[in-house]
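This view holds just a subset of the chains, kept in their places.
Order of writing sets the labels: A, B, C and D. Residues in every chain begin at 1.
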Amino acid sequence: MFLGRIVGNVWSTVKWPELSGLKLLLVRPYALADLAAPPAPRAPTTELVVCADTLDAGVGDDVVIAYGHAARVAVSQTLGETERPSVPIDAAVVAVVDRIEVKTGD
Amino acid sequence: MFLGRIVGNVWSTVKWPELSGLKLLLVRPYALADLAAPPAPRAPTTELVVCADTLDAGVGDDVVIAYGHAARVAVSQTLGETERPSVPIDAAVVAVVDRIEVKTGD
Amino acid sequence: MFLGRIVGNVWSTVKWPELSGLKLLLVRPYALADLAAPPAPRAPTTELVVCADTLDAGVGDDVVIAYGHAARVAVSQTLGETERPSVPIDAAVVAVVDRIEVKTGD
Amino acid sequence: MFLGRIVGNVWSTVKWPELSGLKLLLVRPYALADLAAPPAPRAPTTELVVCADTLDAGVGDDVVIAYGHAARVAVSQTLGETERPSVPIDAAVVAVVDRIEVKTGD
């Protein structure tokens, strides 16, 4: 999994029917330097990940994102498909972060 | 999943039979800097992803790409194989993007 | 798998129910240079991985992390789900490291 | 999937029995800059991928490579194992490229 900040939204009309009603968020992964104090400005070249969300997360939230089967399990359980996760996504918010504690001493 | 711009096409005669009739697109992933305003020129060294498309996307479209099982689920449903996705692809267009909204303030 | 140092913790209230009671750690992957002698100071830009832990590892420990199905197998066995690992995680501590031996001669 | 040029071969005697008779190729992935005109010299630091081939591709060919389950499906079908792909590979040639068309205008 990775830790990221939600920075935006994506809207789409032409998409796989299984994605209907599923919110798609843009997430910027955190690197260790981003969590150092005092916070340094982040480089603007960071990669972007698109992930599904069913936990009601929004822009500015820090979240934990899981990839692959783990993401489909999480979203499928919301959609009531527990046996064979078939929603065509590969990343989803699995937790909204309350607090992060980092020890960068060594 | 990731957000990308379709930049080209790939044609092939010698290929796995399961790929017959499946359009293969070249997609350039977006980084966060690419979505800042005013848009800066993009570096030409970006990696390229080849993905299957059954949503009728074309060069210049912005799309959401899913990897792995998610991609096979999406394409297999078009091909009528719902039970055991066996098409040998690992990336597919799952949504054509209408609008992107990014907050880069922090 | 990869070798990393545990550098922090993540706390979350809003999360998938399957994550309840599962410790989430922040792990900084090692590069080869980090293991050379004398140890050089590490660059602060290292990527961060969030992983589940059921082996009682803590900040400062060196661990081996596995991704994907391997991580779910490891954690599901603790949770008593041996047949169909459905916990929505994609990375877990599978070993706490006692000793590392590296030959960097060539 | 990704687009790459075959640049070499790998030979092995001690290997998993399931790999017997399976050709292993070294493939250099293309970046977008490599496809621009006039072709610039490529950086020599490119990563290398080892992939299985059952399409009779050779050094100098441009190919599409699929990862993971998709690769095993492709190779297993050659080996006559359609139900449960168990060949221990994670990358395979799924198409030999005839023509690439790239629009790098924006």
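Note that a contact is a pair of C-beta atoms (placed from the backbone, for glycine too) under 8 Å apart; a residue touches a chain by one contact, two chains touch by 3 or more.
Everything numeric here is computed off the predicted structure, so don't read it as measured data.
Shown are 4 identical chains; the number of copies across the whole complex in this structure file is 5.
In the analysis below, only the chains that are shown with their structure count from here on.
Listed here as common contacts of chain A and chain D: B. Note on chain A versus chain C: their Cα superposition corresponds to a rotation of 70 degrees, in steps of 5. Judged by shared residue numbers over all numbers used at their interface, chain A and chain B contact each other through mostly different positions, with under half in common. Chain C and chain D, compared by their mean Cα positions, are separated by 30 Å.
Here the spacing of chain B and chain D, counted between their Cα centres, is 19 Å. Among the residues of chain A, those in touch with two or more other chains are 68-69.
Contact topology of the protein chains: linear, an open path with no closing contact. Residues 1-3, 29-33, 35-36, 55-57, 64, 66-71, 73-74, 77, 82, 92, 94-104, 106 of chain D are the ones that touch chain B when the two sit in their complex. The residues of chain A lying in touch with chain B in their complex are 5, 7-16, 18-19, 24, 26, 28, 44-52, 59-60, 68-69, 72, 86-91.
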